[in-house]
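A single protein chain has been removed from this complex, and every other one stays in its place.
Here is subunit A:
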Amino acid sequence: MPLWLGMVPFAVAYAVTARAAGLSVLETQLMSVTVFAGASQFAAAGLFVSGANALGIIATTALLNARHVLYGLSLSRTLPLTRPQRVLAAQFLTDEAYGVAVVRGPQEPGGLSFAFLLGAELSLYFIWNLSTLVGALAGAVLPDPAALGVAVVFPLAFLGLLVPLLKDRLTVLVALASGLGAWGLSRVLPGGLVILLAGIGGALLGAFLSTRKQNTETPA
């Protein structure tokens, strides 16, 4: 439930940005129905606004959603799923659903179950799509989103995803390096490519520093 409060403004903001980028209500909604990935939908909406090319948008989506491999890997270790269950659960898997499944699932009688996972996923899916629709329709009513300064909601929403991840000095360092790197690159390269390069570069830096740290902390 508290997660809904985080999702609603995010979905509305996504929908308003997407509408401002010139997407129709149907297209805005279709992205929530099929892609169903807040961060990449937001990124795509932002990239549509800045006129980035299509391949950049798709590459950014692929990169942003690569983390879902981790969620799936982690879930499938505690929750064995049949093939049809995997096919279904995969469509609705998100950061939030993963978080709820991992934190609350074990507290359920009988532990984490497929029903619990799917229930968490579908409740988030429903709220996300409902909020998208509200935002898409409200976006059509707003006179000129650009004049209202709605564009600032885009970095704010990503900040909302970033802030909880800044747990230690290393994550702050990685965030600063990729953020500043992206700023530098954005002066010479198009948007989608900048995110891809800065994203890979920052994650490599983080992986390099954290594995080196582990190696020095736990000598063989």
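Here is the rule we use: a residue touches a chain if its C-beta (ideal position, glycine included) is under 8 Å from a C-beta of that chain, and two chains touch if they have at least 3 such contacts; residues count from 1.
Operating definition for what follows: contacts and distances are computed from a predicted model.
Student: One chain isn't displayed here; going by UniProt, is it "(2Fe-2S)-binding protein", "Cell division protein FtsW (Lipid II flippase)", "Branched-chain amino acid transport" or "Cytochrome c oxidase subunit 2"?
Tutor: Answer from the record: the omitted chain is "Branched-chain amino acid transport".
Student: Just to verify: which one of A:112, A:127 or A:194 makes contact with the chain not shown?
Tutor: The missing chain is touched by A:194.
Student: Which positions on subunit A touch the chain that was left off?
Tutor: Subunit A touches the chain not shown through residues 2, 5-6, 8-10, 13, 23-24, 27, 30-31, 34-37, 39-40, 43-44, 46, 48, 53-54, 57-58, 60-77, 80-81, 86-87, 89-91, 93, 149, 151-166, 171, 174-176, 178-183, 186-187, 194-195, 198-208, 210-211, 214.
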